[in-house]
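Quick notes on the structure that follows.
And then chain A:
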Amino acid sequence: MLEVRDFSAGYQGNDVIHDINFQVEPGEAVMIIGSNGAGKTTLFRSLCGLLPHSSGRVLFDGVDITRSPAEQIARLGLRFVAAERHLFPRMTVRENLYLGAYPRRPDPETLATVLELFPRLSERQRQHAGTMSGGEQQMLAVGRALMSNPRLLVLDEPSTGLAPLLAQAAYQALRVMRERGLTVLVAEQQVPLAMAFSDRGYVLENGFIRLEGTTGELAANPRVRSAYLGVS
Partner candidate 1 sequence: MIASILDGIVLGFQFGLLGAGLTLVYGMGGVLNLAYGQMGVIAAITASLAMDAGASVLPAVGLGLIAGGLLGLLLDRTILRPVYRLRDEARVLLSLLLTLGVAFIVDGFLNWRYPLKALNLFISGGAIEILEVPMRRGSLLASAITLVIMALLFVFFRYTILGQAVRSVIEDEEGARLVGIDPNRMMRLILVLSGVLAALVAITRSMVIPVDVQAGFPITVFALIVAVVGGLGSVPGALLAGLILGIVNSIAASTIGTFMSLVILLAAAAVTILIRPSGILGVAE
Partner candidate 2 sequence: MSEHASATGTSAIGGTEPGVSRSLPSLLGFIAVVGAALALVPLWTGDSRVLMGVAVLGLTFACYTIGFNVIFGSTGQLFLCVGALAGIGGYGAVILADTVGLPIIAGILLATLAAGLTGGLLSFVAVRRSLGVIFTGIVTLIFSLTFEALLLGLGELTGGENGFLIKSGADSFAREQIPPYYLMLTLVLIFLLAHGLLRRSFIGWAFRALRDDEVAAALAGVDIARYRVFAAFIGSAMLGLAGATYAFTEGRISPTTFEFATIDVVAMVMLAFGGIGTLFGPIAGAVTFTIVDEVLIEIGQLRHVAYGALIIALFLWMRRGLLPTAAELWTKNRRNEWKK
């Protein structure tokens, strides 16, 4: 579904990520793990059209989206939940969700699903997004992205700032959506969470992909264990 070839990107001429190659097949859950500063956010932001790239190609279901702007990519069925969430603070939860379905009217079934997944949102429908807690905002960001029935959901460190229980709940919601056919690509610093969720993964270090494999393979890898799982 998503194919990334020899992709490099960065800021003002200095590449942060280099020659990235990976792919995501339909129905999969793929993780990109790495420590802070490895380049996960830069990778995702340039993949999703928010940052320019310097070289390489990105194909989404065969369509070349390398140079496409973010709004166009979103309309193609690839929804990105950024680390900063980018909610609409002075608009209500409801309005935020509805806009997720732009330009269409929100599909009642989809809305019902999202509110089921995140009961807290259901309670606070008329509350302004800016007044909610971090955890609730994260749920709203994910819910908003789901409102368009995307084919691929890309999330940048969804567990950031969330209490462990909330982070688990978020991933649980994603699991439910996977059962309905959603493909997920997630970048995570909290590796155990990502591993519990994903089928396959890539390890990003200093802007390069150093390792790849199934979750099982990576979990058994000594380097991964010592660097990211705290096992010596």
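Everything that follows uses one rule, which is that a contact is a pair of C-beta atoms (placed from the backbone, for glycine too) under 8 Å apart; a residue touches a chain by one contact, two chains touch by 3 or more; residues count from 1.
Criterion applied: all candidates are chains of the complex that A comes from, given by their letters.
What you are looking at is a predicted structure, and each value in this text was computed from that prediction instead of being measured.
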item	value
Selected neighbour of chain A [touch, this complex] from 1 or 2	1
Complex interface listing, chain A residues touching candidate 1	48-50, 69-72, 74-75, 79-82, 84-91, 95, 98-100, 102-103, 105, 144-145, 148
